[in-house]
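With one protein chain held back, the other chains of the complex are shown just where they sit.
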Amino acid sequence: MITQEKYRTTVKELLANGTIKMAIGYRPGSTSDRRRPLFIRTSEEADQLVLDSTCITNLSGYLVAEGLLSDEKRVGIFLRPEGIRSINILAAEYQLNVDQIVIFGFDSTGREVRPLQGQTTSDFSALLSEIRENPPLTTKEPLLERIEKMNAKERFDFWQQEFSRCIKCYACRQACPMCYCRRCIVDSNQPQWVNTSSHTLGNFEWNVVRAFHLSGRCVQCGNCDRACPVNIPLRFINQRMAKEVVDGFDHFAGLSPTQEPVLASFKKDDTETFIL
Amino acid sequence: MTETIHNAQPNIYKPAIMKIVARHDEAPGVRTMRLEFQNPADHEQFKKTFRTGMFGLYGVYGEGESTFCVASPETRNEYIECTFRQSGRVTSALANADVGDLVTFRGPYGNRFPIEEFHGKNLLFISGGIALPPTRSVIWSCLDQREKFGKVTIVYGARTVADLVYKHELDEWQKRADVDLVLTVDPGGESPDWKYRVGFVPTVLEEAAPSPDNCIAVICGPPIMIKFTLISLKKLGFDEKNVYTTLENRMKCGVGKCGRCNVGSVYVCKEGPVFTAEEVSRMPAADL
Partner (left out) sequence: MTRILFSDKLDNCVAKWRSAGLTVIGPVQGESLSSYATVEKGTDLHLGMVLPDRSLKELFFPQTEPMLRYTIKKNEIETADFTPPSAQRIIFGARPCDASGLAIDDPLFGWDYKDEYWFQRRNESVIVTIACTKADDFCLCTSLKLAPDSTKGTDVLLRPLDKNRGWLVEELTDRGREAFAIISEYLQESSETALPTVEVPEKFNLDACVAWLQNPENFDSKFWKEISMRCIGCASCTYLCPTCHCFDIQDEGDTYSGIRRKNWDSCSFALFTMHTSGHNPRSTQSARWRQRIMHKFNYFPGKFSVNSCSGCGRCSRQCPVDMGITETLQEISKL
């Protein structure tokens, strides 16, 4: 509660003195355990701000909404550490200018919410390096353990089965801060790169293409996984891809706004194990 | 996936097979094709239902279907003519098809120009660029029964001389004593030997100043041309009820199911594509 009150006051101050034109945060949702994205432009709207452990959605995707940052004014945004990493990647991929972003950082342990000190992404670099070295302990999910024990064939079958439920609503893409393409590859039809039909093959193509496009970019915020209306455990694919990228290229995505995108840069000592 | 094939049920999404019997380049990227039905039953159905103003879905298997008007008149229903600009996946495939190749046609769909109600009236056709084809269907439907109508005026403009379509027919209309053709190109679009007008369609229309008395206007063109032409027609004294136009929207089914062609509450594929300017004015402008 104290963190929430403090931040309400900060947001009001920054709006009043013209530092930011808007802050993106959370407000109560349709049930007690739900939170909605909130766009704060006035002091009254700031009073709706809620900050507690149920504020989970990574809001950074809203920053690349068409036109939001084009007037070069600053926007504030409530972010957990993985959200701050998203901002860094978006900056590294030239989707936004970090100088326009005022970060209201927070994190939670259990039900306890605490603020993170800092306002610009560079203020958090020590924190992000620390997370890289000592990732927060999470309880291992039984399903993940099951997947890890599978051989390649079993894993392939498992995912094919999971993807067969996909309805191609593209909620995973739309919820993902990294899926900012104005025209996604599945929406291009000359040529038709990805099958648009939602059958086994089409679903497999789509989900695999997306996983590849996210490798070295995903921060595992879980937006896609939570957005999926048919409960495909997408987090496990992206976790695995992130691990592969760390193991293969020593690349932990989103450390700084100038970090080179791993799959868009070449180093002489890159491993070549993927070349068959 | 296990799926069974049956041939018994009538399938509203099944197109007719058409053979390309002629093709003709109209302007850069714009082509006219004449298509003939391969199945006599499909042809009979077409002859029974086709009236000027209706549209169809032209397709190439493997690529899909694309919606445009039937450019030939209802008075000549032995074949279908269509004119299209090569721009997307389907129109590119159609453009690659040669005389003798088979393509598909689904339709004719939609409503029509009520030309019986135009009997005895003067007709004013206004068209811009690639939008002449739908107008041309009405023009020939009327010229083929010329005696039933009063004065016929055609105002047609394009960006440049090269962009004018149906050039051979423009010549023919130019020569006819019973047709008053006003040709224009946008300023800068004229060629050294251009002997007609230079100026935008609405301006040229106001200069030609056709009388609104006992007159029906049919306009087709890009949205911006329609917008300003409607203003000009109003100035000239035309009643919105006597002004007809056709709307174009992205369509997939053509039969009121797939849900994408709606403008406000109107299903363009079923209640259109032909509307009076008065009907259009009641639609939400932002949705057009």
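Should a chain be cited, it is by its letter among A and B, assigned in written order, with residues numbered from 1 in that chain.
Following the convention adopted for this analysis, a residue touches a chain if its C-beta (ideal position, glycine included) is under 8 Å from a C-beta of that chain, and two chains touch if they have at least 3 such contacts.
All values reported here derive from a predicted model rather than from experimental measurement.
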Touching residue (missing chain; options A:Ala126, A:Ile167 or A:Ile185): A:Ile167
Contact residue for the chain not shown (choose from B:Glu81, B:Asp163 or B:Glu248): B:Glu248
Residue of B:Pro10, B:Gly120 or B:Pro192 touching the missing chain in the full complex: B:Pro10
Residues of subunit A in contact with the chain not shown: 29-31, 34-37, 39, 57, 61-62, 165, 167-171, 173-175, 187, 195-199, 202, 223, 226-227, 229-231, 233
Contacts of subunit B with the absent chain, listed as residue ranges: 3-14, 17, 61-66, 87-88, 91, 100, 102, 104, 223, 248-250, 252-253, 255-260, 262-265, 267, 270, 284, 286-288
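Operating definition for what follows: only the chains that are shown with their structure count from here on.
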Of all residues in subunit B, those that touch subunit A in their complex: 1, 88-89, 92
List of subunit A residues in touch with subunit B within their complex: 189-190, 192, 199-200
